[in-house]
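Here the complex is missing a single protein chain, while all its other protein chains stay put.
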Amino acid sequence: MSLKDILSPFSAWKNLALEPVTVKDPLNERPGAPRYRGFHKNELNECIGCGTCSDICQNAAIDMVPVEGIETKAGDSGLRPMIDYGRCCWCALCVDICSTNSLSLSNEYTWVNSDPEVFRFIPGADKKSWDANELGWKKPDNYNLNEPLRVKMEETAPDEREMSFLEVVKGYSKEQAEAEADRCIECGLCTATCPAHMDIPQYIKTIRDNNLEEGLRIMYQTNPLPEICGRVCTRRCETVCALGHKGDAISIRWLKRYIADNVSFDEYEKILNEGFIEKTDKKVSIIGAGPSGLSLGYYLTQRGIKATIYEAKEKAGGMTMYGIPKYRLPMEILDKEVEFLQKIGVEIKFNTAVGKNISFNDLYNNSDAVFIGVGFESPYKIGIEGENLKGSLQAIEFLREINKGNKIDIGKKAVIVGGGNVAIDAARIAKRIGAETTILYRRRVEDMPADWEEIEGAEDEKVNIITQAIPVEIIPDEKGKVKAVKYLKAKMVADDKGGRPRPVPIEGSETIIETETVIGAIGQGADYSFLPKEFEEKLELMRGRIVTDSNMKTSLDKVFAGGDAVNRTADAISAIADGHKAAIGIEKMLLSE
Amino acid sequence: MSEINNKNTSGIEKDKFFAPENEKRTVTAPDGQIIEIDPLNDYFCGDAPRVHKPHKNKLFESFLNWARAESIWVLGFGTGCGSIELYPLLTPRFDAYRFGIQMAPTPRQSSLMIISGYLSVKTLKRVVRSYEQMQNPKFVMGLGSCTINGGMYWDSYNTINRLDYYLPVDTYIAGCMPRPEALLAGFNHLKKAIKEGKGEGANKYAENFEWYKANQKKIIKDWNMPDYNW
Amino acid sequence: MKELLQRLEYRFDVSDIVQKRENQTFLTIDKKHTISLITHLRDIENFSHFVLLTAVDWIEDNLFQLTYILHNPEVNIDIAIRTMISRDNPEMDSAHHLWEQVATYQRELKEMFGINFPGSPGVNDSFILEGWDDIPPYRRDFDTKKYTEETYFPRPGRQTNDPAEYMKNKLYPNG
Partner (left out) sequence: MAKNKIINWKPDRSKFPDIGQDGKPVVDLASQKYVKIWHGPNHPGVTGNMSLELTVNGDEIVDAKTHVGYLHRGFEKLMERRKYIQCFPIVCRMCVAETDFPEYIYAAAVEDLANIEVPEMAQWLRTLVLEMSRLQTLLRVVPGQGGTIGLGLGVQWGVYLRDLILDLFEELTGGRIYHMYIIPGGVRGLLPDGFKNRMEEILKKVDDYVIRLTSLMYDNAVYKKRTIGIGVIPTDWVDKYGIVGPNARAAGFKRDIRKDNPYLIYGQLDYEPFTTTESDIFARAVVRLEDLKTTVDLIRQIIAKMPLNGDIKAKTPNVLHWKIPKGETYVKSESSRGEFGFYLVSDGSEYPRRINLRGPSYTHAITVLEKLLINANISDVSALMVSLQTCPPEIER
């Protein structure tokens, strides 16, 4: 102990001269830092109600509740997060995981009340003083709790596939599929949008759990043709995928294909035989072995009802067999699915056209119900001069001939008119059989109804795409063959009624493109000529489509319909869904008798 | 002795958690005198709390309320994590003393109990005891999510979910944990309530005494204390 | 580390050796020889610092795993000793004589897992809980959420919806 020890503490007195450090007005002087994790904000219009915030919250602080003025629609559950500040710990994991970045935190931190019941609110809907705060926690850049980008699908190289009918998409490996399946946040928004309402999150989960048999079982509950859908589905599910807002949607279609491809075909029966009930004496006739007919056949057999399918052509599959090129859907795949259906007891009579080989009345009188799944087989004409010239084809017929293995001479140059999947398919096939191919489309690329992947694939394969081009005439050469196509350039004019912009031809912009073949691909219509008069008259139609109730029953007694002939979306998955719905309707009708 | 207490004592005797030091016994004092003691009844006053009516003179009562509001003495009992923010609050940066707020070391001298977050059952027992020892008028402030609806520990077997079932709460402050500034806002809110004559927590506790006791006893299995000990 | 493990394998019947990192090894030994292995490690191999003792409930196998972690401050390596004991009437030899703080760990395990350590000082005193009359809370079969809901009155009025389920009810209730 020294004198220093006694005197030294007195040095603290010199601090009297220092400036005070006290915050004068602590309530107003100190806003939260720019990153401060204060109270919640939510952009209600951006939020899609996927519920991921609620899932990740370890405090069960977030409820998903309906909000007035927000409707449930495709890609939006209509629910919004309600946050309980009796639970929240301001960790901001909900913000980091938010699939649309709509949720954020403000830098406001003062909320005092005597009533414990008030600390529960829907950010965005219940107006709060901090709604306008710009600052606060937002998801940092370069930081993700789940992978935003999809696993790239390996494809055959464009120059290799240009000249062959090899399947372009190679399919996921186990690691790739698991990595892609891992991205799923299990919100289930896709299920509502899928026409067949497949339980997508559940079958994706089986990939993660490496339990593909279970995955197949789940898929067959709502879709008996998963291998087809795994390749050519229009996958509206992916357009509403919650992950698509910040990054890429999950490759739901490829994951479905992965399950279907990786379960051995021999095991199908063992995996799927559960749920089949005993055979009854009911009989149903199905016209057309397209996806809707096959789907119905499966679900009827599952319900113990004998299903007989009458198919005019030599193979089942309808449009999926004849309208889709082999590089997208190899024929073996389809055969495999059909073989399985036949194995479980669906009878398919090939080369039996109703109206020609067998009369509709016979079917009608000999079965307990009839299902019309004839699809849209007659192509629309472009409606311009020169369409009947030699060298002018219809895409649907072109594809059918090619798929049958027949050769068609289209010369060195081909022009395809249209922008749908059929047009792209025709173009890519024309390219494969050696023609320089051009697509003429009235609108812009982004307006094309075809899948973007297909469009990209076509571009990779050096298919020339001319947009905003309206064909006006096919010019013949001296021999009466197609020589060139004349088209007008178009400009896009916004639609007054709020529809999508319309192309309007520009006067005097005629351009001529030389070609040897013109392939029209602007759509198809139905042909009900097989129906006897009395039925055809009573069958209620609307714009060429058969009108049905929610169980796919038509205006005719015990006649059901489905597929392209009924639904406007005209894709395989809707047809499959129709088949399923019709099976439920037929079962209801037959069992209630 | 109130009836509740007698009922309680008889109940405790069958209780497996009954502590031996609370048993009735005889003790020999240093001077040789033999004394019989019943700790639960002899060491504490077991009377139920009484409702204190406001003063008849309204002006005088509002003066009292002003005085109460401007000299809030906080019981120095850090019940949970929120108490770490009391350090900055009571040191030069935020300097709560200038607003009439200061810490008091014992319940007798305190008027405000800050429940700084979650309450385990074991702490709740001490909190109830401390609260009852505080003199009227007394206030309770609940910090953070935990006091409102369980907070982070909503599924914990050892923490309560809602404080208002066990003590009358005057002010809640949202946050996990609330910052010193939010605490100051809470104090302002409380002061305003007291000045308006709404700081009636203690009376509420007295009025609903049986309800509060029943809730407390439902979870504090090891009761071992008189029903009310001020 | 390698030589140490060889020496241990030579002397004791240790199994399941997992070397997680350069300076950390997990190994398993049967219940009978655990305390003598720990004593050996402390006295001969200089593992003088006792890091922790805890239990893991493997309810599927009806076993408790006890893990003792020791540290050698001279060469800075950790060794973790696992031993399995039955879940029925769980009991383990006490190690309180080796380090003073072990008694506290054993007291906690007795309270939170119900594992008895006969002879350990104060092992039956309550440690963390007060007035607990349910099964020991750290056991897997104790459901804390259920207990909480029955005991602590969560604030009512909350209701949540699963987005997929909600959309089904709204958009396609029959399909």
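Quick notes on this structure:
For reference, chains read A, B and C in written order, and residue numbers begin at 1 within each chain.
Rule of thumb we're sticking to: a contact is a pair of C-beta atoms (placed from the backbone, for glycine too) under 8 Å apart; a residue touches a chain by one contact, two chains touch by 3 or more.
Keep in mind that what you see is a predicted model, and the values were worked out from it rather than measured.
The shown chains contacted by the absent chain are A, B, C, with contact judged over the whole complex. Within the full complex, the residue among B:107, B:168 or B:199 touching the omitted chain is B:107. Annotation for chain A: contacts to the undisplayed chain at residues 1-2, 4-6, 8-9, 11-12, 15, 21, 32-37, 52, 55-58, 89-93, 96-97, 105, 137, 140, 142-147, 182-186, 205, 208. Within the complete assembly, residues 27, 29-30, 75-81, 83-85, 87-88, 91-93, 103, 105, 107, 118, 120, 122-123, 126, 130, 152-153, 155-159, 176-177, 179 of chain B touch the chain that is not shown.
Along chain C, the points of touch with the absent chain fall at residues 18, 20-21, 23-24, 26, 48-52, 54, 56-57, 67, 69, 73, 76, 78, 80, 99-101, 103-105, 121, 126-130, 137-138, 140, 142, 144-145.
Quick note on the criterion: only the chains that are shown with their structure count from here on.
The touch graph of these protein chains is complete, with an edge between every pair of chains. As a whole-number value, the distance joining the C-alpha centres of chain A and chain C reads 49 Å. For the pair chain A and chain B, the distance between C-alpha centroids works out to 61 Å.
Our note on geometry: chain B versus chain C, Cα centroid distance of 37 Å, whole angstroms.
Counting partners per residue, chain A has 84, 86, 116 as the residues that reach two or more other chains. Residue positions 155 of chain C are each in touch with at least two other chains. Of all residues in chain B, those touching chain A in their complex are 92-95, 98, 142, 145, 147-152, 154-155, 162, 164, 169-176, 178-182, 184-186, 188-189, 193, 198. Within the complex formed with chain A, the chain C residues making contact are 155, 157-168, 170-172, 174-175.
Within the complex formed with chain B, the residues of chain A that make contact are 20-23, 26-27, 30, 39, 58-61, 84-90, 109-116, 119.
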